[in-house]
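Here the complex is missing a single protein chain, while all its other protein chains stay put.
So, chain A:
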Amino acid sequence: MSIEIRSASKSYHGAAVLNNFSLSLPSTGTVCLFGPSGCGKTTILNCIAGLESLDSGRIIGTENLKISYLFQEDRLLPWNTALKNIEAVLPRKNSRALAAEWLRLVGLEAAADKYPCQLSGGMRRRVAIARALAYGGDLLLLDEPFQRLDAGSKDRMMELIEKKTEGKLKILVTHDKKAADHLSDIIYHFDGKMIKILDNINSERQHYT
């Protein structure tokens, strides 16, 4: 499975966000899109996920792909407990036990029966991470995955994502240099028009540290 974005263009109310943008993604590993706010990183993820359509151009290789999307906002169901939010994306068989296990993995077993509004921002983020990982997509889209997490939680979540998604393609959008450096095999600097490879596996990693 490899994904290719060809001559993609997208604008909102006349303002171009993507302008004839092309990119080839590998079949495995973590690709990081790094760039300033509002440059269109989330738009790319939404287009890959099929939630938004391009004005022109194509995205090839995402057809019939099971995609786990960790949105920038947690997007938890406010009327469901943490446990039920994870259960919602799991197949019915053993969903409760599986959801409980995922909560344990993100360190929230005690918060299983709490509603999103009863959780802190960091806890809600961990539930969202658990849900995205539990869904088990072939492709994982991570939009600012570690926002609102304290340093310790961030390290544990990075480790968990690496461990549970081995051999899968992950596209990471972040402002967090540490997370980008730690998780990514390839880092692209992105400003909507031009992409520049700033880093790749085992090379110039000190550039970001």
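Just so we're on the same page, a residue touches a chain if its C-beta (ideal position, glycine included) is under 8 Å from a C-beta of that chain, and two chains touch if they have at least 3 such contacts; residues count from 1.
Note that in this section contacts and distances are computed from a predicted model.
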**Message:** I notice the complex is incomplete. Of the names "ABC transporter permease", "Na+/H+ antiporter subunit D", "ABC transmembrane type-1 domain-containing protein" or "Sarcosine oxidase subunit gamma", which is the UniProt protein name for the chain that's not shown?
**Reply:** "ABC transmembrane type-1 domain-containing protein"
**Message:** One chain isn't shown here. Among A:Ser9, A:Thr28 or A:Asn80, which residue touches it?
**Reply:** A:Asn80
**Prompt:** Taking the entire complex into account, which one of A:Leu18, A:Val89 or A:Ile187 touches the absent chain?
**Reply:** A:Val89
**Fill in**
Contacts from chain A to the absent chain lie at residues 49, 51, 66-67, 69, 71, 73, 75, 77-81, 84, 88-89, 115, 117-121, 123, 131, 135
